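A single protein chain has been removed from this complex, and every other one stays in its place.
Labels for the chains are A, B, C, D and E, by order of writing; each one numbers its residues from 1.
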Amino acid sequence: MEIPLVLLLPFAGSIVAALLPTHARSAASGFAGIVALATTVLVVRLYPEVHAQGAIEWRQAWLPALGVDFVVRLDGLAWMFSLLVAGIGCLVAFYARYYMSPDDPVPRFFAFLLAFMGAMLGVVTAGNLIQLVFFWEVTSIFSFLLIGYWYHRRDARRGAFMALAVTGGGGLVLLVGMLLLGVAAGSYELDVVLARGAAIREHALYPVILALVLVGAFTKSAQFPFHFWLPRAMAAPTPVSAYLHSATMVKAGVFLLMRLWPALAGTEAWFVAVGGAGAATLLLGAWCAMFQRDLKGLLAYSTISHLGLITLLLGLDSPLAAVAAVFHTMNHATFKSSLFMAAGIIDHETGTRDLTRLHGLFRAMPITGALAIVASAAMAGVPLLNGFLSKEMFFAEAFYLDAHPVIQYALPLIATLAGTFAVVYALRVAYGIFFGAAPDRLPHAPHEPVRWMRVPIELLVFTCIAVGVAPALVIGDLLATAARPVVGGQLPPYDLALWHGFNAPLLMSMLATVGGFLVYRSLGRRLGSAGLDVAPFLPIDGQRSFERTVAGVDRAARALVRRIVTRRLQPQLAWMVVLATAGAALAVAQTGLVWGDRQRVAGTFAVAALWSVGATSAVAAAWLAKFHRFAALVTLGVTGLMVCITFVYFSAPDLALTQLVVECVTVVLFLLGLRWLPKRKLGDASERSPRTRLRRARDLAVAIVAGAGLSTLSYALLTRPAPHSISPFFLDRALPEGGGTNVINVMLVDFRSFDTLGEITVLGAAALTVYALLRRFRPPREAVALPAQQRLSLGEAATDLVAPREEAAALTGYLKVPAVLARLMLPLAVMVAVYLFLRGHNLPGGGFVAGLVVAIAFIMQYLVAGASWIEARLTLNPARWIAVGLLVAVATGAGAWVAGYPFLTTHTAHPEIPLLGRIALPSALFFDVGVFSVVTGSTLLVLLALAHQSIRARRAQAAARDAASPVASTTAVAALPLAVAADRR
Amino acid sequence: MEIVLSAAIGILGASGIWLVLRARTFQVLMGLSLVSYAVNLFLFSMGSLSIGQEPIVTPGIPADLAHYTDPMVQALVLTAIVIGFATTALFLVVLLALRGLADNDHVDGKDEGA
Amino acid sequence: MSAGVTLADAIIAFLLVAGGLFTLVAAIGLVRLPTFFIRMHPPAIANTLAVWCTALAVIGYFLAHEGRVALYVWLIPILLSITAPITTAFLARAALFRERQRGGDVPPPPGRQR
Amino acid sequence: MIATLTAAVADAVAPLMPHLVVAPVVIPLVAAAALLAIGEGRRGLLVAGSLAAMAVTLAVALALLAWVDVRGATPVIAVYLPANWDVPFGIVLVADRLSALMLAITAVVAVCALVFAVARWQRAGVYFHPLFQLQVMGINGAFLTADLFNLFVFVEVMLTASYALLLHGSGRARVQAGLHYIAVNLVASALFLLGVAMIYGIAGTLGMADVAQKLPAIPPHDRGLLYAGAALLGVALLAKAAVWPLNFWLVPAYSAAAAPVAAVFVLLTKVGFYAVLRLWTLFLAPQADSTTRFGADVLVLMGLATVVVAALTMIASRNVRRLAALATMMSAGTLVAVLGFGSAELLGGALYYLLGSTLAVATLFLLADLIERAREKGTGATADEGLVAPPPFAFDEQPVASGVNLDDEEAALIGQPIPIALAFLGLAFIVCVLLIAGLPPLAGFLAKFTMLAVLVGHDGAPTSSLGWAVVVVLILSSLVALLVLVRTGIRYFWVPQGRAVPHLAVIECLPIGGLVAGVVCITVAGGPILRYTTAAATHLLDPSAYVQAVAGTKATPGPTQPSRAAGGGTR
Amino acid sequence: MSPLVATAVAIALSCYALAIALAFVRLLRGPAAQDRVLALDFLYINGMLIVLVLGVRYGSGMYFESALLIAVVGFVGSAALAKFLLRGEVIE
Partner (left out) sequence: MRRWLPAPLLSASLFAMWLVLQGSLAPADVALAALLAIAIPVACAPLRPLPVRVRHPIVIARLILVVGYDVLLSNLAVAVGVLKSPWRKPRSAFVRIPLDITDPNALASLCMITTVVPGTVWTEYVDGHGLLLHVFDVDDEASFIVAFKARYERPLKEIFE
């Protein structure tokens, strides 16, 4: 149970830290330090087990579907990294207590730090590939949050984003690599993967896997060409730099290379890719580090260089080099984090990190100075310090490598050159900062920091010395344990001694040291006084390239999006029509089209003539709709009438009824709308442009092809019999079980009543939408005024053309006679509606038609008498009708539950009523009442909401006339409430 | 007769589609109405054409598709007509609202020629 | 088949054809007559005589063939006589108004000399 | 533990079955009618009624979820026959694993959106509550129905309510987007009807299971017409599922809609996907001579194109609402693309992905509202820029010369305290980003990992070139989503100075917190949920159990149907 | 149905179809909007007559409702169109 605790502790600690009060600096850092310390102790306590068993693990089912368990696995390598992560984490937490300002809201900082620690521990202890990627990405995220901790600073935002882009992207690539690796190995389990190295290297996917994994590793470990993000990450608070960007997170990449070394290393491709990238990074980092002006920048580039060194070692495909890589990883973590912390102190106490301003500090801060000098010496590879040992191992590997002659000569040269550069930048830190002229231009007077702030550095520097002086004693066992899994269990012979005799590596060291001193002397003055903004002789600036790439992608995406994404309606609809046509055509083409063999119905002159008219009117409507809306509306009505007659002709009386009433309402509806559509003027210039013509031709072609397709399909189906149809059932059961002879009505209120329930819901919802939208209606400017007809008739001296808005007006004028007749029609129409409603179950009719008839009868009253007159006498509450209708319909349906039947099951009661006899009372009748009510309410709500706009406009005009302000009208119209409001109480 | 009806469906559909692809909102409205006629007739035509065989059961006539037209398609068309009516009304009002807000009747709310 | 039924059929056939022909004449008038107001008259033929004939034919048909008095068919002419005037009154008034507006050959508004 | 809980719930709802199946439709409908009857005046009553109805709907959905999953291996398929007519003559409702899952996610999102709306948005227009209920009713009905035409009806209910909700609050942007949205959907509905008509014309039936059953009997020369019907239906549904090039309406509509409305709209594209999934797997079984279904490659390609276009558009966008809309599109594309492979494991991963992305995008829409409100308060400006000319992709500022001495920056090296409200928003935002980009540690990663693992062939199956294309596109889209969202997050959250602290009502944070909690839940329960979704996918790809369950259901014998044999409603 | 009546029905239907075609010519030609409305109203009456005749042809009373409905509500469309011409709006 201790094993998972290694992960659990930091994450739990993170949550607790996040909940601490904003300025609890000591509490937060203390807490974080204790958590890290506890984790360290845990890790240390696990050492005997790891040492003895090679690997220990804890397993928990995670994604059983994919055979992936959550495995916390600690072998030597993982243990070593865990120790680094937890141990340095502890020191950094301690250090940060003093580094961070008391005003800083540090709980957030420590929460992120602990979470990062957990994620990093997750990476190193991952027992399967997926888990590794999982935590890998989490480290990227927390790195992003930590770099952006001081987000009010521009460099922090930019640095954080860049780091996330590179490392997060790399992580995604790594995910694919790991998935493929899992495929090649046959399992995601690390044990299995490591055991099947040979099979993996033989696998066809190996090059792809290698490339993907390396992209992941290189981005994380800032290897060329992905190195550029790391210097930018220095915008993070220094404890973060010390921890994430030197000691731990950037090591994840090399950790991965070590982790997978047994599985992936040992091929030409590995050697070229890993070694090449390592060598390039080694040199490039060192070169750039020499010219940095920012102390943290220098350390960042040196980190890049050292990571390159480790990568190069791992790329050499030799077990001994791999051991050296592990060793250098440990060494680098100690001296580099101590250097970062020292840099933090210098920054903290002097107020600057500018190397041109930092000099002669030794007098002011001797202890810090001494520590920094020792750490720098370790970095430069000075004997008796840990850096020296691993550097010597590297030089030896470089020199004794057995490879292509060019490489055999180039590698020692590169190593020596990099060593030289390392000496130069180490001198810039050790000598340049602490010696030379006394400091003059510093923001603060320099002095030693608080005693405790130095403690972490002292511990780390002590480690450097201890390892450097007595390597075998201090680190020998540990190194062996850590390196054994990397080289696949069999350690090569090596000797952790200070003195190996006077040999080539020593010579290379000496050359590098001397060369370094010489270069520093010649360059040092210039660097010390002015510095260089950019390292010379570098053709490519990675950061710039990154930004340019990103901007380029942005531009390209926008250009592309403008081409492939439209916000216009016409292309959208065209796409849909074209796709549908093409899809149907292709589908039919699969089997070819065969007309059916159903007996054709003999054609008659009448139908042909009627449909000539119908089709012509449709074309005419299409032709007229742009400039002659009224005429188009009339022709549309003709088409509707033809559809209606067709329904009658082909045995669909119910459809005919429905179509007819809907036609009537639609005409009124469109006319109500037409009131608010100002007239279009004929013939704009664009009508004749070639582009317009082309577009019209294209649309015409699309329309004709789609129409032809529709014809074809309908003909193909019309001529087919329906052998599979379930319809005979309905004909058979409508009367005995549905209780009605009109099968259509029985379908609507019984067989498919669930459809009808949805249908009336649609109607109600549409009506409510119309009403809601019209409440905020703002008419077009040209249409606000009274219609031209009414304005003209206002001028006539004696006229019958009066608006029926007053009580008396409804009975005078041109409406006087029609009003009488229309009012007479109201009861008659209601009677007809009742008739249609009651007989619907057995003969054509039903709730829907009845509802529309009543609605039309009411609309007619509005038409002859005006809205005000009607509403002064009658409170219609259409929304309430909808509500009641829906409730009645649902209640009828739910009534079946009482009897234990499914929703909407019908039952016909046959009560015996005195004098009247037995009458049939189907429950479907009540359902139809609901339909009736919803239909009436919805239709009235839509039409009246539209009609009321006229009243609003007229009132607004009256108001505007009163105010004598022409501007007021529009706003007044918009502000007026709608009198027909359903919410009127 | 089948030819006449399918030709009619095609012409109605083509006119509707042409209008739906136009730039003026009222044209689109008319187009949608025509398309919905075409679709309703298409749906209706799935039941095949029958004359004098309305789906109202009469005692003594066998309850099969040789003696009655298919009631299913009629029920479906009925529902489709109602839904079409509701959505047409809705589209009309949205069209009006846009006309008021955009001060032109282009479907994209911006007058940039035809 | 008895002679009575044949006579009934003859009457029915006559009424049906008469209704059709009268309507055709009305349609011809609608197309051929020169001005709007004159054109308003022929449709009344369809509205009255043609409807009466056809309604009588229907009543006669059901009487002769099914033996039931389909009196309800006569509701159609009655209802038409109530609804048709509404349209006519509106339409004629509208035409008059529009003709006056465009200076057509129609009487001026009452109380205003031409 | 989850197993015991579901078993307990299943036992509790057993007496209510199968009537419970129809409840997700009836409850919102009754609520809508009642709320409409109550009237707009009594706001308190409206809110209480609306919330209560939605809570009951959620409870029902969860109970159904427990019910269908109770016996693990054997599929529990609850079949309900409204109006009590035998299959295939009446309409059939079916709650299987997939339907129950979709109902549950719908209810969760709807409850959260509704609570969020109570704070402000409900007052932006009339009839919000009834229409919201109808929206949920339509979605639920579409998920439950097993009848083609009834599906059309419920899709129309859903769409009509969505028109209303999209227009809720009115204003130029909404009306403009609404017009396009309605026009596109009306044309799509026409295609839908044509497709249904053709399938009925050929198969003579409308029950989905019945159609599936009758397909083998369709003569070969009729098959082309059947496929044509399927293609028409497919275009209509893919338009609703927001697949390129049928999805241009999505971004304007979703980004114009009021926040809670947009959150619910996330579900609408899922209805499109659900319908494609259901019908495609039921109707287009692989032919004897091949292993792939009709149109599989088309689906993959269209899905891929959708993801690519969404990603590209994301790069060119900076507004959170637009990004959320694009994330909807991206997830739609991903789902459709992986659907085409017809692998149960893959589909299981995709369904799990659907859960996560739905929650995430819904949350993002709600968040966007609060974030932008905070921003507008600070700057006094509304940010609603489109594609016209956004500033460069990467950074807000001009790039600084490299090597500038960092100490010359005026800004102090002291962090800014983050107000609790902002911290809350930020945290929720991060959760959304991680989910949408498919990054660890949340469900998005698990889902993407599952899908990728299957695609690259972890089970030994070779990967097709289309499979590789999907892998590449999924990875790149993840990266784009991550970077674009982070960039936007930086712009909104990492504001240098002088920020106005947003005033958040608890009632606005509650739903966001709830959704985030939901995300955490589905992450923690990743294993069981993946098992569930994979089981759902398995039964989708082999629909025989579904077909048999429906075909085997008999109407309840009763007084008006005396001839009917006895038999239960549930299998 | 006797052949005589059947022939009469066919003739009547042809007459109506022809009448509809002629009236449609007027509807298309106009020239004024009122001409179109007049023609539409006439078409509706024609439609009603066709429905009545079809009732005879099919020997069925089930088409009567359609005819009745045209009589009751068929005028509303043309009345509304006419009122729109007169006043510029349908409901004042």
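Rule of thumb we're sticking to: contacts are C-beta pairs under 8 Å (C-beta built on N, C-alpha and C of every residue); 3 or more make two chains touch, one makes a residue touch a chain.
Since the structure is predicted, the reported quantities are computational estimates derived from the model, not experimental observations.
Remark: the absent chain touches shown chains A, C in the intact complex.
Among A:560, A:826, A:891 or A:959, only A:826 touches the chain that is left out of the view. In the complete complex, the hidden chain is touched by one of A:410, A:834 or A:959, namely A:834.
Taking the complete complex into account, residues 798-800, 811-814, 816-821, 823-824, 826-828, 830-831, 834-835, 861, 865, 870, 873-874, 913, 915-917, 919 of chain A touch the chain not shown. Residues of chain C in touch with the missing chain: 22, 25-26, 28-29, 32-35, 37-38, 40-42, 44-45, 47-49, 52, 68-72, 74-75, 81-82, 84-85, 88-89, 92-93, 96, 106-107, 109-111.
To be clear about the criterion, only the chains that are shown with their structure count from here on.
Taking the definition of touch as given, a chain qualifies here only if it contacts chain B and chain E alike; those chains are A. Chain centres were defined as the mean of their Cα atoms; on that basis the chain farthest from chain A turns out to be C.
Taking the mean of all protein C-alpha atoms as the reference point, the chain centroid lying nearest to it belongs to D. Mean C-alpha positions place chain C and chain D at a centre distance of 58 Å. Per-chain Cα centroids separate chain D from chain E by 49 Å.
Look at where the CA atoms of chain B average out and do the same for chain C: the two points lie 30 Å apart.
Counting partner chains per residue, chain E shows two or more touched chains at residues 13-14, 16, 18, 20, 33, 37, 39, 58-59, 61-62, 68, 72, 74, 79, 83, 85-86.
Listed for chain A are residues 567, 569, 573, 577, 604, 607, 633, 649, 651, 653, 710, 713, 717, 720, 722, 725-727, 730, 751-752, 755, 759, 762, 765-766, 769, 773, 776, 789, 801, 814, 818, 825, 828, 843-844, 860, each touching two or more other chains.
Those residues of chain B lying in contact with chain A across their complex are 1-24, 26-31, 33-34, 37-38, 40-42, 44-58, 63-65, 68-72, 74-75, 77-79, 81-83, 85-90, 92-97, 99-101, 103, 105, 107-108, 113-114. Residues 1, 5-6, 9-10, 12-14, 16-17, 19-21, 23-24, 26-28, 30-31, 36, 39-40, 43, 46-47, 50-51, 54-55, 57-58, 61-62, 65-66, 70, 72-73, 75-76, 79-80, 83-84, 86-87, 90-91, 93-95, 97-98 of chain C are the ones touching chain E in the complex.
The touching residues of chain A, counted against chain C in their complex, run 789, 792-793, 796-801, 814, 817-818, 821-822, 824-825, 828, 860, 864.
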